[in-house]
Structure formats: C-alpha cells, structure tokens
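Shown next, in structure tokens, is the structure this report addresses.
Shown here: the complex without one of its protein chains, the others still in place.
Should a chain be cited, it is by its letter among A, B and C, assigned in written order, with residues numbered from 1 in that chain.
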C-alpha cells in the first residue's frame, strides 16, 4: 500500500514542490514511473497520471463493480466521469449517473451512462431506487465530497452492496447505522496510488478506453492563466480537463 | 446472501413465533438446519446457534483478521467475547479488548486477549494507539452499538485497516470522512446468516475452540424467570450466557 | 459448491432421464430454476442453460480474466466461443483464439477475438508467445479436452498466469512441473454449476451479450434426426448450436 508508506504518501505539490517547472525531482521514482509505450498518444497519457486511476482504483475497484451489476455514480465531474469510463471495463448492466448539472449529465450519457438523474429536485434517492425496481444499487460511487451526496449513497445502496468513496471531504458525514447495521454493506475510502497504471496502459494500447474524451480545452503554455480561469469556472465553461501544450 | 432473501431474513421471534415452545416450525429448514455430530456436547452447540457465528462472521471474517495482524475488539459482552474466541483461529499477533467493566476485561484476558483497556477514563483511543506503537489496529471490531464506540473504532484504525460492525445501532453515528477519506479503510456491516456453521462445527469437533467458556450460569426449566433476571442484570451477576436445562 | 452436493451433481440425462420429453421432473428445482424475465428472447435463453455458464464459470471466472490482461482460448467449438463471448465482460486487452478449423477461427474474429492461430502447423505455442512479445498469456483456457491442447496451454502461460480447464478429458495429460514448479501458475478444473445464471440473465437483459450468435441452425421438432446429424458433422455443416423449434 504505497500511498501510505511511512516515507511516501502524497508528496508532489504537498510536501515538496510540484511539477509545473522545467525540472522536477521525483522521490521514489523507481516505484512510480512508467515508460511511455511506443506510439502512445501523449494527451491520453496525461489523463492516466491522476484522474483515471483515481476513478478506477477508488471507485471501480474498491466498489467491486461486476458484470451484470447495477452501479450509481454520484457526481459527474471529471473524476466521476473517469469512474464512468473505467466502470465499463467490467460490463455492469446499468450505470446511473447523478449530478445537478444537465450539461454534465448529457456528457455522461455520451460516455456510456445508461440513465441519468438530476438531483436538483431533492428526490434523487427515490428516483434511483425506482430505476432499480426497488432493489437499490450494487455499487454507489461517491465522487463529490459533501455530506448530502454521501448520504444519498447510503439511501440507494442495496443489501450486500458497496459505497466506494472518492470525494475529498472537509467535514464529517452522518452514517445511518440504525438502518445499515444489518444490511451487509461495505464502505471504502482510498487515496489513489496508481498501482493500476500498467493495467490502464494496456487498456489504452488495446483501445478499450478513450481517455481523450475527458479533454475539453487546450491552451498554450503562455495562456496558462486562462487555462486556470477556464477550469475554475467549469460550470459555465463546461470544462472537464484542460491540456497545456508546450 | 440468505440473510437477505426476499422471502427469508430474520424470521424466528421476529415475523413468526420463536423457539421457546414444545414444537417449532422452522421456515427454510432445508437450508438452515445441521445434524448434530455424534458425541457432540450439546451445551457447546447452543453457543453455535447464534453468538459464535455472529462474532465470527460479522466481526472476524468481515474484519479480515489475518495471521500477525493487530485486532481491537470494542465491547467485551458475549458477542465481543465470541469475536475474541473466533479471531484466534487466524493467529493475530495482538488482540486488544476494550470495555468499561473490569470483570469482563479480566475474563477477556482468560479468553486470549493480549491486552485490555478500560475505556472509563475517556482515553481509550490514545491508549490503544500507544499499544500499537502509534500505528493503529488492522481490524477494529465494534461490538456495542452506540456512537461513542463506533467513533472509537474510527480513531484507532490504521491506514488500510477495517472496521467491522457487529453492534445493533439505534441511532446514526458520525463518520469522520474529513480524516478517513484518504486512509484506505473499509467499514462493514452484516446480519449473521450462519453460513459459517459447518466450519464452526469442524472446529468444535477438532477442539480448536471451547465455546462452553461463554456459559456462566445454568438453570432448570422451572427457574426460567430467574434465568432472565440473571441475564438482565449481567453487570452484577457477571452473566455471559445462561443455559436452560430440560 | 452444489455441482458436488452429496445428493446432487450431474443428474439429468445421467442418473435420471433427460429433458427431451413432454414432462420432466427436475430434482433440486428450488435451487436450480430461474423465472424467465418478461420479454426475454427464448432462443437466447436456451444458450444460457448450459454453454454460456460453462464457458463463463469454468473458463472466464476460473481463469481470472481481468481488464487489460491477455487471454488465449484453445478450441473454437461452441464452448470455446462461449468463453470468448463472456471473457469480453472483463475487457481483456487481447483474446487469441487457437483452433485447427479456419471457419471457426473466422467466426471467432467476428465474435471478438483480437487474433487467431491455426494450430495445424504444430507451431501454435511459438506463434502465441510471439503475439505476446515473448511474455506468454495471463489466462489460457483449454476448451478441447486432449493432451496436446492442455500441453499447449502449459507452453503459453506466462509466469503468474492461470490455465482454466473446460475440456472433458478421457486420459491423463503430462504436467511439466520441471518447468512450471517455480512459475507461480494456477491450474483449475470445474464442473459448471450455473451459479452465474442470475448474472448472465442481467447481462442478457442489458444487451451486453448476444448469445444468439451461437445459433447456426434451426429445425422443427419432426426434423430432430436431421438436427442431430447436422450437429454430429459440425466440421462440414459449420454447426455451432442447433435449435429445435416446437
């Protein structure tokens, strides 16, 4: 579990300088760097550096998505959409996407969601459960990070199901054990450790995934301020991921 | 998962009459009854009907207790002690037992706990973490069912560890995702379904467990009122499990 | 493991009469029958009664097919093709199909094989290993049942890989432990027990699989003799599965 090594963990941009620089020093590089395969598309690889393994490891693998299962992903931001793309490796029967933004939900349908729910009416839990004929979902992936979305996951998970948390939370949430104590559920948290990078590289090379779908904007290096602005106002700009070209 | 069959679940004493009767009808008996092995001790088998599989399935199996791992069990009542007895099947390096009652903690040491912590001083979390040289525990088993004991489990679980809930909760608890979101932890809930009964029968026959340790009192059938009284005042009577003899 | 119940196992057409009759008695029906979903295609469901769960359980699940992995299937008969269809639930990077019959290999490519190898030249092992850049395959599925095809699997499996046997063997095979003892491989055998039927029904309903691809011929009930003839001479008739219509 090298995301929690006593000498490792989240280092770049956290305990040492980040990588927006001409030269970078990468601690533990012998365990965390991978050669770029011949002929690989470098823009696609940028998506593999963080967002795809986050959605895949914390959401899909921890959530134990299985062939024929029913999945809900709460949050259609970049990381939720990364979970949506990588969940399809396991051929779930249904993937229900929940968000407040109809633009993102439309994008989710293009990315493979079988149903979408706008949670703006406060009835998302009822709607999702109804979509599953009352059973609930096998996997609920939390990709927002606030109490309301985590509680939504508690309300839609079926007996025997899993809630896989990806969201970065800033406060505690209410865990309704008075309802869940006897329902055989599993809740997981995880910091991405990119152990899935070789798998994702194989899947990219064999064209089982097109991570460039996540790229909405491109900027030259001298426009980097605009790039940050665009990403900061994603609701208006509909930005998912922004590429800075050399 | 037959604890959650659409036509199954908790039936006896819940949706039909229980078994304190001369004759009982057992629904789904073809999946839930086991022959008594020749020469088996019937008192030991009484412990196998509920408490041992509860501690084993919901606590030990869900908690993924492993050889060499560090386990804490919060709550030294009968079900916590059942988890203590069955956790030893996997040879953890340490089993730390937490309770408010020194009598029960003394019993826990006799049953195999390697350390005990009386949580009466409000410093149980610090004490447990200190016992693990600051690392925390690999498995925290919650066997009480109130918010304070569940939060204690959140405070002592190591990165990568598991909180296995056994307690029957009557209210929600606070889940501190603001600390736990990146710590790779797993939380599980489960209703015992006795799928482990054949395993426990084998272990009983091969003398790997002595479930009669849990029996503290015996009453004749015509003293059944006293039996209930004794169990109801367990703090004073030091009762764990009470046997009614025919 | 109900394919090996002391009172179960392979019963129909083996220890009691089979199902080519107007009425049949199904022992253990309470555990082995499933309701037909509304609107389901009955011809597709015929494929779910035996061949798809066999390929899925004995080949794909036992073979631990994973996203991004490399799979070889030796034998492109109906059960090998069923393994090919169901392996795709897990998005392997490559599926290499090996057979002696170019017609079946052409069908395999239509069903999703990424490469095919005709083993008629006796060099199948070299060819497969070359297709994997010398590494070997993560999963080798044996779907023939003779010593030569099993040994082919031994020759192409990578260190850490799995050989999943589906073939019904009539004689012993040579296991080259002098080469394999230190290569961390796993070999599995299994009798299908249809535990995957609910999963396959979900996948059928959500159109993740089209089992009707396996149906090559249809006969009326009074042509049943022709149907058996057609299936018996599959090499010439190119028959995979034959449907008898009422």
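Rule of thumb we're sticking to: a residue touches a chain if its C-beta (ideal position, glycine included) is under 8 Å from a C-beta of that chain, and two chains touch if they have at least 3 such contacts.
None of these values were measured; they are calculated from a predicted model.
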Chains on display which the left-out chain touches in the complete complex: B, C
Hidden-chain contact residue, picked from the options C:22, C:42 or C:182: C:182
Omitted-chain contact residue, chosen from B:25, B:123 or B:208: B:208
Chain not shown: contacting residue from B:35, B:67, B:122 or B:225: B:67
Touch residues of chain B, complete complex, unshown partner: 66-69, 88-91, 93-94, 114, 198-203, 205-206, 208
For chain C, the residues touching the chain missing from this view: 1, 3-4, 10, 145, 150, 159-160, 165, 167-178, 180-191
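What we mean here is this: only the chains that are shown with their structure count from here on.
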Graph class of chain-chain contacts, one of line, ring, star, complete, other: line
Chain whose Cα mean lies nearest the overall Cα mean: A
Mean-CA-position distance for chain C and chain A (Å): 34
Centre distance in Å when chain B and chain C are each reduced to the mean of their C-alpha atoms: 44
Shared interface positions of chain B, touching two or more other chains: none
